[in-house]
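The complex appears here without one of its protein chains, the remainder shown in place.
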Amino acid sequence: MLKVSREEILDGKFERVLNFFRSRSLWMLYYCTGCGAVELPPTMTSRFDMERFGIGPMATPRQADILLVTGYVSVKTLKRIVRSYEQMPEPKWVVGFGSCPVNGGIYWKSYATINQLDRYIPVDLSLNGCMPRPQAVIDGFVNLMEMIKKGEAVGYKKYRLNYEWYKRNQAEVLERTEPVLRPGIASVAKAQETKKKISIVEGVK
Amino acid sequence: MLLSVVKVLGHAFFVMAVGLLFMGIGRRFSARFHRRYGPPVWQSYIDVIKCFSRKSISHHWIMDMGSVMGLAGLVAAAMFLPVGRYLPFQSTGPIIVILYLMPIGYLGMAMGVSASGNPLASIGIGRALTLMLGYEVPFATIVLCMIAAFNSTSLVALGQAQQAGFLSWNIITMPFGFVAGIIALQAMLAEKPFDTMIAPSEIASGPMVELSGKFLGLAFLQHSVGIFIETGLIVTLFLGGGPGIGLFILKQFLVYMLSLAINAIFARYRVEQATKFLWFTAGGLAFIQLVINMYLRSGTI
Partner (left out) sequence: MARKLRKLLAGVTVNERYGNRMELVTDGQRAVSTLVVLKSSGFEHLSNITCVDWIDENRMDVTYNLWSYTHRLHAVIKAQTHRDAPEVSTALDIWPQAQVYEREIHEMFGVEFTGNPDLSPLFLHNWRDIPPLRKDFDTEEYSRRAYGVVDGVEEAGV
């Protein structure tokens, strides 16, 4: 499991002084991965103004503080998200938008989307909802600012210290060499039997 | 000797601080145009401190040198601009020196950014330098107008020649030059409609695409010093140059707000459209002003 947990690496006093400034001017990378990106324009524009907190859009990973993962993450997108995350300079934070990065959302049965983003990159804040309303988004960002000021948002240090664990999880999804299911359930009867067995097991649970 | 070094450094920090304050007030002002509240006015200071507190990634030693050169060129140009009859060291405030120190800033940034190897940065630099080629034509023509009218290149003398009350300001006596100057100012500040240089959704913010941490902080400071110099030039050339520092900064602020108001309304020109507009429309107005100055008002006022 994780070698270093989150409670051991909270920020010290000098970092807290800098965190005061960092929390007041967060720049987001609009990596709009999934369907959740549609809730970002209402949050940015005139009605639910997000710029009054100092949060603004930035175009490249090199300039941004926050990586916003909005919506479901397919395997191809995961490879690019990991690359963008590793390109960002520290300190950096990841916000998981919507239910899909938390536990798979409405796509949890799909063979193409991952279920739990926290195993592959460290997520600092999760916003529930499918999609969260702009009021919920702003509430989440205010919470993130509080966390940064208190020194609790240390996902980037966790990534650096637990690097092998994260890389192993990523390799398990991205560089698969063996089939996941038993090879070829070829007949109908066997497939139905397997389904019955699984449902019995689930019913007992 | 030590006192003059302190005076120069103090003036440099003062210029940066005023430029950042303008940027902060400007963001709040444009937000009110969009019918929303904006960030607080000291937001730009927080942005710069945050940029310097991050780790930065440098690709080459030329990138470090280029970013510092960018800021240094503009700060050197700011030393020669008379802020309401105050200069950090004795000089006559020559326009020509300012005109050739400013491009050192942009060329330094271009050198630093293209050392990173990102092709988007090269496209952004190409557009920025083409735009610079565009705005230099009307601006140099305006400088020639001033030389033709006042027979001197000294900004201090220009400021003093406009002290005889409101009606002697050059905005009244040279209206075409003023309009050409405002159009050239939009291009110098990289505000819409001439902001293809930054263009966030097209080329991922152009020249700043690989800058992180302290390099981005230096780019911000360079932009703020650029705001100070360019609005200061327009104020000295056309708006009378102010008898004191406070009035000078107030006039600069009004010019910057005018430029932001134009920014909030217009869309973005392409590079070739922008250059054509700057050369023929703005350059044409400045040329008319030059002809008027040379033949109808020859000699000093």
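Just so it is clear, A and B label the chains in written order, and each chain counts residues from 1 on its own.
Note that in this section a contact is a pair of C-beta atoms (placed from the backbone, for glycine too) under 8 Å apart; a residue touches a chain by one contact, two chains touch by 3 or more.
Because the structure is a prediction, the values reported are computed rather than measured.
Participant: Considering the complete complex, which visible chains touch the unshown chain?
Facilitator: When the entire complex is considered, the left-out chain reaches A.
Participant: Over the whole complex, note the residues of chain A touching the chain we left out.
Facilitator: Spelled out for chain A, the touching residues are 75-76, 79, 102-104, 108-116, 119, 173-181, 183-188, 191, 194-195, 198.
Going forward, only the chains that are shown with their structure count from here on.
Participant: Can you tell me which positions in chain A touch chain B when the two form their complex?
Facilitator: Those residues of chain A that touch chain B are 18, 21-22, 24-25, 45-47, 49, 51-54, 57-60, 62-63, 65, 89-91.
Participant: Going by the contact rule set out above, which residues of chain B touch chain A in the complex?
Facilitator: Against chain A, the touching part of chain B is residues 27, 31, 34-40, 43, 46-47, 49-50, 53-57, 200-201, 204-205, 208-213, 216.
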